[in-house]
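For this view, one protein chain was removed and the others were kept in their places.
In this document, chain identifiers A and B correspond to the written order of the chains, with residue numbering beginning at 1 in each.
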Amino acid sequence: MTFGKYLGTYIGLLLLTGLTFGLSFVSVGGWEWPLALGIALVKAGLVAAFFMHLVEMSAAHRLAGAAAAVLLAILILLAVADVATRPEEELGPAIHTAPFERDHAARTGRGE
Amino acid sequence: MTHPAGPSYLEERSVRSWLFTRDHKRIGVLFLIATALMMALGGIFALLLRLELLTPRPMFMSADSYNRLFTLHGVTMVWLFLIPSIPTAFGNFLLPIMIGARELAFPRWNLASFYLYCLGALVTLFSMFLGGTDTGWTFYVPYSSKTPTAIVPVLVGVFILGWSTIITGINFITTVHTLRTRGMTWMRMPLFVWAIYGTSVIQVLATPVLGMTLALVAVDHWLDWGLFDPGRGGDPVIFQHLFWFYSHPAVYIMILPAMGVVSELVTTFSHKNPLSYLAIAVSTFGIAFVGFLTWGHHMFTAGMSTFDAGAFGVLSMLVAIFSAIKVSTWVGTMYRGSISFKAPLAYVFAFLFLFVFGGMTGVAVATMSLDVHWHDTYFVVAHFHFIMVGGSLTAYLGALHYWFPKITGRMYPERWALAAALLVFGGFVLTFVPQFLLGNLGMPRRYHSYPESMQALHTISTGGSWALFGGLSITLSYLLWAARRGRLAGDNPWYSASYEWYVPSPPPKHNWPATPCFELDPYDYTTYAPDPRGKSDVGGAPDAPGGAPPAGDAQGAAHG
Partner (left out) sequence: MAEPVEHAAHFESAERQGQAATLGMWVFLASEVLFFGALFVIYAAYRTREPRAFAEAVAENTFWWGSGNTLVLLTSSLFIALSVHMLRSSRARAACWLVGATVFLGMLFLGIKSYEYVEHFRHGIYPGGQGQWFADQPRAAAMAAFWTLYYLMTGLHALHVIIGVLLLSVIGWCVARRRVTRLAPQALENGAMYWHLVDIVWLFLWPCFYLTNGGA
């Protein structure tokens, strides 16, 4: 890693930051999340690869990072899939305390 | 007892030298004592529960106390005993020796991990004096956010214990990567090391999720932020996703080390190399990885979508494949081996039977269409006790006997051990087979009473728990006796070819006088360690008294 590479990585990060920043002012329809997430991932990748020197390190280090990311992705995917594929639910929009909570609050002296 | 390589690790006797030790062997012994104490405590809780269940009427416990007690039993057994036990006791003691190292990568962090364990245990058990909590070891919201019981100390205690295991996991992983001796490739490590490594990977990646989840419940309980409260946009099922994302891999944290033990015992007591080293090594990682993909099978009736239920049902079938590979490989290893039937092998046979039995019931409950009937019944309770007690505890007992001479330098009394093993096995079967039947009759779990018609089965189960307790008590007694008064074992009483038997029993403080170079594979029974009874058809040079390996290897001669 040379001084130049650090600076180059930083400039890349700034550019990508500017990109996401700009995109937040525009309506991109359904692409909002894939774009935001994708750019964040690329930025994280740049930090990990160059600032954290992953490019210079052995496979074991890269595997550690990759394993964590992959597992987290699986967890998020299946949890979101659950929520997304449930039948429509009737959830009230307002905050309300259920009877249990009112009793509990009364018993413990902690109010809302 | 001195040896050319230096004094035994047990030599220095002061309390200070134990409490401030950085010797992985001493820390292993400290963990062994601590986790054994916790097992005894959790066992006493279980005995009390089973005693209460002797009759359908309340005997000496209210329903509320019963709830608190089974919560305590679960928390103690899972986090204070099963998860740490084999890795922290035997992993700590043996891992460096098995890879030809003198110490773990981070000895001070190892000691820190032990004290964190103690702190976590103290905080968790302190909650007992505040009445404990009644949520079950699974802490489901919304109840856990609201319960008026002392849940926060339990959550904090388990959180601390989680960091203890993560630190141990980091230590083991780093050690295997950086401290293997010259010439030891991954495929020449003892299989127990593979098992510990796989376990450590799971620990490092799964436990943080648990830590966060329990911390959130504690925050919710203390500050009433309603993170999982549907009235405030939350979802209790998400808690379950997070909890089981850890807790399913957690059961593999409990069983993988046990499987590592079985790999060692099977090869030693068959005096034979494994049928396929590769199969066992690869299936270890198979279990570790696929185990992360199956958590939703605990949530079939929780309100999860049918899409996810289907996905998890299919994924859950995959993990059994790797367990089957291991079992077939172990059995194939014993075939045409030269069997020494000693207590450790008795435990292996018990393990094979109970693990396969319990594992098949696992595949059954992982099938959604069946689980909707079995969920939250005694069938599930019986299933996981078959694996955790019939599997993990049995292997733990096998490990205890097998490595007893290595750790203490003395031998336990064999006939007592076999008798106790029989009692443990019989007691276990009597305790838990009736519970499968109770589950099929519809007996719900976590209930302190039941219909009269179920009394007979409950009585048998309670009787079985006494037999199990008897067997374990006898085991503890003769082991304690043998630690001081057992006959001297010699360096390698089992004529094993695995690397930990190259060092004296008990090992010297720094394990190896110089960096060792292992010429032979850890399971090479053709070149070395022939059966002393002359029964096997494997060849080999006669070995020195006490079963010492060919001289020169442990002295660190400069061959690479």
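The working rule: contacts are C-beta pairs under 8 Å (C-beta built on N, C-alpha and C of every residue); 3 or more make two chains touch, one makes a residue touch a chain.
Note that the structure is a prediction, hence the values are computed from the model and not measured.
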| item | value |
| --- | --- |
| Hidden-chain contact residue, picked from the options B:G233, B:G310 or B:P444 | B:G233 |
| Omitted-chain contact residue, chosen from B:M212, B:I339 or B:A483 | B:M212 |
| Residue of B:A101, B:L125, B:V327 or B:V503 in touch with the missing chain, whole complex considered | B:A101 |
| Touch list for subunit B against the chain that is not drawn | 96, 101-107, 166, 169-171, 173-175, 177-179, 204-209, 211-213, 216, 219, 223-227, 230-235, 238, 241-242, 510, 515 |
| Missing-partner contacts on subunit A, residue numbers | 1, 3, 6-7, 9-10, 13-14, 17, 20-21, 23-24, 26-29, 32-33, 36-37, 39-40, 43-44, 47-48, 50-52, 57, 60-61, 64-65, 67-69, 71-72, 75-76, 79-80, 82-84, 91-95, 112 |
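Going forward, only the chains that are shown with their structure count from here on.
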| item | value |
| --- | --- |
| Centre distance in Å when subunit A and subunit B are each reduced to the mean of their C-alpha atoms | 35 |
| Touch list for subunit A against partner subunit B, complex | 60, 67-68, 71, 74-75, 78-79, 81-86, 91-92, 95-98, 100-101, 104, 107-108, 110, 112 |
| Residues of subunit B defined as touching subunit A within the complex | 146, 148, 177, 201, 205, 209, 224, 230-232, 235, 237-238, 241-242, 245, 292-293, 296, 303-308, 311-312 |
